[in-house]
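All protein chains of the complex are present and in place, except for one that has been dropped.
A, B, C, D and E label the chains in the order they appear, each numbered from 1.
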C-alpha cells in the first residue's frame, strides 16, 4: 500500500504535503527479514502503473525477492495516517477499496510454483479480511503448506475497520488449523479466536499478563497444530509513552522478555517488526527465550523508525537488547 | 479531487513526498469565479471523512458556497500528476474509481431546489463521462435550465482516458441541445461532437485557426441553441514554451484575442481558468471582444500558478491584458 | 495575525524558512466554534492586501462568517514564535505595531448592525490592551449587549508585553461590569482584576487550587453580573510535560474536571481552545460539570495541534474525554 | 530588511511557509563588495531583538564590518516577495512602516567617526525616500564627504511605492550636487532627476540606448560634480526572458558592455549587484571599459541567484565575462 | 557516489540542506539498462557502512544485480553539485579522495567469475582515471573479454579535474585496442585519443558535425577493433537552452538522429543515458539508424530528470521519439 502521512503531527486538514512511503503488514515483515539477511519473497498483486512499480521497487531496494508479485488490476491501495500526540489518538483513513490485491482472483495464484522450496510461509489476518476470494487464496496456500510440511506463521492482526469479530472468527478459526506459529496481540485473541485474554484497556495490557497466558494456553489447546503462540503486551499511557514486553508459549512453557519503557516516534507496524524478529529467531536461534527477546527488541526498535518498514539491522537489535541501548552515543 | 504531485519535476518513482492540493474541472471554475467576486455555488458529492472535509474547506476558503455539496460515499477521487519537462510530457495517473461522486445516484440531486435563482449553470464534459448515472443527472439539470431560461455553459473537456469518442459523441451531442455557450478546445470538436476542426498536432493549433473557425460555425449550425462558441488555440512547442490565443464566435462573427508567448509553470486547468474568465465577462462586460480578451488572459495567467486553482484576482488579469505584463516589477 | 515560526524547535537565528499560519485570540475561538458546528462571525480589521486576504480566507476555510470584517489600514500584525524545548522557554516576538486593527477607530464599528441577532458576544482582554480606541470599541459593544440581554464572555488573557497590571486593572475592572462569563487563568486574576489567586509559580498551579477557588469567589462577589468563572489550572514541569485541569464556579458551586498528564506539542492558544469549548458547552449542554469537562478536553487537545487553530471536531474531543484517549489506534 | 518569499512561484494565498532571507539595497552592495574581497562597513539601524540580530549576523557571515550598525527601535522592516512567472509580474508587498531605520534620528549618526578613513561612500535613493530625517542624515554624510574628498556613489533607485517623482526630484536633485558617480536605470532618470531618457517600456530599454545616452549627458551637464554615470539597459520580454547590457559615461565618452541573453531565476537586487561590481572595478581597474564590463557581468549573475545577496566571487564574474559562461560544466 | 546538491539553483554557501542521491557513470548506465528491462550487473567497491549500504540499495531498487559489488574500504566517494542557471555554469566539487573504489586493489577482481556468461562489458574512462590500480583492473577485464569474444563498450568520458590529456591518452589509447563500441563526446576525442574533432566551443558543437565525422573515421582507422563510434553533438546556449543530436558511425556509414531543442532541468549524466540507450538498442534492434535515434532520445530525456539516474521506461523514450513529445498532456 501507499501510505500518505501529513508532516510531523499535522492533521490532514492543515496539510499541503504528504510523506509517501510504501508498506503493509506482510510487506513489512518481508523487508525486515531481508534486512536481517534472510532470503525472502513477497507475494501480492500490484497495479501495472507507476505507483505499483514504485511499491515493488521499494521492496526490492531492501532486498526482497519481488519476482513472484502479480501485476495488474486498477489501483494501489492507499492509507492516510494522521499521527496523534499525547491524548490525541493516531488515526488511519483507509482508501483500499478497489485495489489490485483486493480484486485479485484465486485462479491467479499457483501455489505449487510459488511455494516451492520455501522454508516458512507467513500471512497476516489482514489478507483474508480483504475479500472472500483472498480467504480462499490463503486457505489454498495453507493446505499446500500442510501437505508439504512447510510451517505456517500467522499474525492474527485483527482490524475492526475491515471486518466484524463474527466474520473474523468464522474465517480465522478455520485457518488456525493450519497455523504452526501464531502471533496474537491485545484484542486479537477475542476478536479473531473468541478467546478472552485481554479486557481492552490498552493502558494496562502488561498488567493482564495472567489472562494473556490463559488465552495462549487456550489457543494451543483449541488448535493442536499450533506449537508456538507469541504476543506483545503493552501498557500504553499516551501516544508517546508506553511500556512493552513480549510473551511466548512453547511446549507448555512461557517465556517473558524484559520490559521496555518506550518513547514512541511512531506506533504503526511494530507488530510486523515483532513477527519478523520472531521468524528470524526461529530460523537462527535454538532457545525460545532468545526468540522472544529478539522479537520484542525488533518490535520496540520499530517504534523509533518512521515509515512502515523497520529499517534496522541485526546489530541494531542486539544493541537494544543490551541494557540502556538508548543511553549511549556511538562516536 | 485530491491531487498528489511529486515536488518540482520529479517522477513518482523518486518521490517520498507529494504536494497535496484539491481541485477538479468544475471546482476550479467555481473558485475562479469566487475570487473574481461573483456569487458561486459548487455541487458535487464528497465523502464524509477528513479528505472530503478538506476538499470542501478548500473551496470555502476561496469564497465558494459549499452548502449544496452532498456528503457520503466511500472515497475522494485522486489523481497523481507528474509534471513533465521539455520533451517529456506531463503525465496524469487517475485514481478516481469508486469515488463518492462517481457512485452518486440521480435521486440525490433535487434540481428545483439546487438551481433556484441561479443566473448561469456550468458543467464540463468530464461529469457525464464519469458514469451513466451522472449523465442522467446532468441531463436533468439541463432540462430544468432550459425550462427556466437559465443559460447553460459547457466546456466539452474531452478526456481520452475516461471515454471513447464514440461514447462521448453519443452523450455530448444530446446534451449540446441544451447548451447556450459552448467551450471546445483542440480535440474536443471531433472527439465529442464529431466535427473536424483540428488535426491533432498540438504544436500548430494556432496555425489551424481557419479550420477552427469552420468547426465553430459547424457547431452553431448543428446546435441552434448554442449562441456562443469559444476556444483556446495553442502552438505548444514543449512543456515550457507555447503560444496561446482565444477565439470566440458570436452571432456569426469571430473575435480573436492577442497572442501570448508563454513560459509555462504548469499546464493543467488553464481551460477551466478560460471558462471562468469567459463567464465572468459574460456577467459583467458588454462586448464579445472583451469576453475573449479577458478569458484568454485569465487562462494564460493560470499557466503561471501551481495547483488546479487559478489564484488570481481581476487586477492580475487586467495587468496581463496590458502589453508586457510580465516585464514589470511591482515595487 | 500572521504567525511566523521556525521549523521544529529551531531558533530564529538558524532559520531560513518560517512556517506561516494565521490566528489570534478571538480568531482562534471563532474557528473552534465553527469547527464544532456553530454559526459564528468574527470581527476585526484586516488590511486590504494579500496578507489580509489570506488571513480572512483562512477563517473562511474553517467555516467562520467573515463578512463583517473591516478592511483597510496599513499592515497585518505579525508575531514570531520560537518554540522552546525542555528547559528553554517558548518565546514570542511581537511585531504588531501599526497593524490595521491596532489603528482602527471607534467610528468604524456600528454595533447595532454587527450584533443584531447574535446569541453570545466574546472578546478577550487582548483587544482593549491594543489601543485606547479599541477599549472604547469593546466598551460600546458591551453596553449594547447589556442593553439587549446578550451574554458577554470574556477571557482576561493578560499579556505582560502589552500593558502593565495597573493599566490592565483600570480597563478590565470597568469592562467586567458587563461580563456574564469570565475566563481567568494563572496570573490573570491579579494582573487584570487585582485579585490574588496564584503565586506565579507555573510548576504548581494545580497545587494552588484552593487559592484559585477563593479568587473565583472574589470575582463573583466583586462583579455580580458575572455568573460563571472558569479557569485552567496547570502544573507545568517543562515545555513538554505538564498536568492540566479545569475549574468552574457557577452559582457558588465549584466543578472540577479530570486531570490530564500531557506531552505538549505546542503550548500556545490552549486558552482559546478552552474558551471555545466552554462556549460550545454553554450552547448545547445542560450541566456545568459537562461544561468544564468538555472545555478542558478541548483545551488539552489543542496542545497536540500545530498552529494557533484547534483543528478538531466534537468527536475528537469526546474521544479525549474517555479515559486513555491517546492509547488507542483508530484503524 | 527581512524578506519573506513563498516557495518557488507560489502566491502568498497558497503559502504556509515563507523563505526568510535578509537584504536591502545598501546591504546587498556591501555583501557583494565583501565577497569580492574588499573592506566594507555597513551602516543602518537594527532593532535589538532576535530579528535584528539575525540580519546583522547575515551580513557578518559574508564578511561585512557590522560594528558601526546602530541598534534599537521597534522592528525590522519586512518585505514580502511573490515571484512572478511568464506574464505574471513579480510583486512586492512592503511592510516597513515603523522600522528601526525608518524611525532613526539625525542625532544618532556621527559622521566624523563613521566616515573616518573610508575611500568611498555609497548610498541609494531608497534611504532618503524612507523619511525626512534620513534625508537629512544622508545630506550630512554627503557634506562631510565633499569636505574630505571622499567620492560619493549613488544609485538613484526610484521606488514608486515609496515617494512621488515630485518628492523624489526635490530631494535627489539636491543630493546629486554631492555625487561623484551616479547609477541611474530605466525610470530613475525622469523620476528622480526630471531628465527624459526612457519611455517606460521595459520590453525595449536597450532599443532606446540613444535617448539613454542623451539622458546621461544631461546628468553630467546638470551636475558637474558627477564624473561618471552608469546604467543597466534591458529588454525584458517576460519574467524569465530578457536581454541586458551596461552603459557608462565618463569624461564625455560612452562605454558599452556586451549584451547578455538571460534566463532569469530572480529579478531583484540585480541593480545592487551592478553597483557593487562598478565600485569594485573603480577600486581595482584602470579602464572604464573594464568597469562597465565587470559591473554588468556581476549584475546578470545576480539574476541566477536566489535571495537579495549576490553570492558570487570574482572568479564567477570572470567566468561569465568569457563568451558562453553558462555553456560549460565545471567537472 | 553520493551526490549532494543544494535545493534548486542555490549555492553551497546559502544551503542548509542538501538533496542526497546516488549515482556515478557506470552505475547510471546500469540503472538505465535495468529500467529498460535488461539483466544487468554492476561492479564496484562500496564501504561496509550505512552509506555504502544505501548506495547499493538504490541500485537494487531499480533492478540492478548488486551481488557482485565488493564491500570494504574507508568511505563512499561524494560529489557536490551546484546547479547553474543561465550564464552561471553548473559546478561540481569532487570529494572522492580515499573512496573505497579509489583504493581498491587488482587482486580483489576475479574476472573469470565476474564476467562469466555476460553479453556485453561496459566501462567509462572515469574508472581508469581514478587510479593506476583501477587502470590495471580495467585492462584485465578487457583482456578477458577479448579472449572470450565479449564486446566491450567504452564511454571515453574525459574529466579534466581527474587527469591531464597526456595521462588520459597514454591510458585510453591502450585500452581502445579492446573496445568494440566507442562513445566519445565533445572534448573526448582530443583529450583521450589525441584526435581533433571539436574546437571546444560548446555553443556550436552541432555546427562542427563535419569535423566530428572526420574524428570518428580517424578513430575507426586507428583502432580497427572498434566497429562503432557514437557521439552526442550539442549547441549549448545556456544552462537551460541547448540543441542536441546523435551521430553514429558504423561500417563506414554515418547515421544522424533528429535534433532536439531542449529546455534543460539538469545537465549531468545525459551521456550515461546515451550510452545505456545505445546498448539497449544494440541488444534489441537491427538497424543502426534505430540505435542512434533511441540513444539520443534516451539522452535528452535525462535532461528532464533530477538526479544522476535516468528514471524512464522504454515507453517514455518512444514518446519522445515521436515528433512533439513534450507538447502533449497524457490524461
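Here, contacts are C-beta pairs under 8 Å (C-beta built on N, C-alpha and C of every residue); 3 or more make two chains touch, one makes a residue touch a chain.
What you see is a predicted model, and the numbers here were worked out from it, not measured in a lab.
Undergrad: One chain is left out of this view; which of C:159, C:259 or C:284 touches it in the full complex?
TA: C:159
Undergrad: If the hidden chain were put back, which of C:268, C:282, C:296 or C:309 would touch it?
TA: Once the missing chain is taken into account, the touching residue is C:268.
Undergrad: Where the complex has a chain not shown, which of E:57, E:225 or E:261 is the residue touching it?
TA: Selected residue, touching the omitted chain: E:57.
Undergrad: Tell me, which residues in chain D touch the chain that this view leaves out?
TA: Residues 57-58, 60-63 of chain D touch the chain absent from view.
Undergrad: Using the document's contact rule, name the residues of chain C that touch the chain not shown here.
TA: Residues of chain C in contact with the hidden chain: 8-11, 13-14, 84-92, 94, 159-161, 201-203, 236-242, 267-268.
Undergrad: Taking the full complex into account, what residues of chain E touch the chain not shown?
TA: Chain E touches the chain not shown through residues 4, 11-13, 15-21, 49-51, 53-54, 57, 74-75, 78, 80, 82, 91, 93, 95, 97-98.
In the analysis below, only the chains that are shown with their structure count from here on.
Undergrad: Residue numbers in chain D touching 2 or more other chains?
TA: Expected reply: 8, 11, 13-14, 16, 91.
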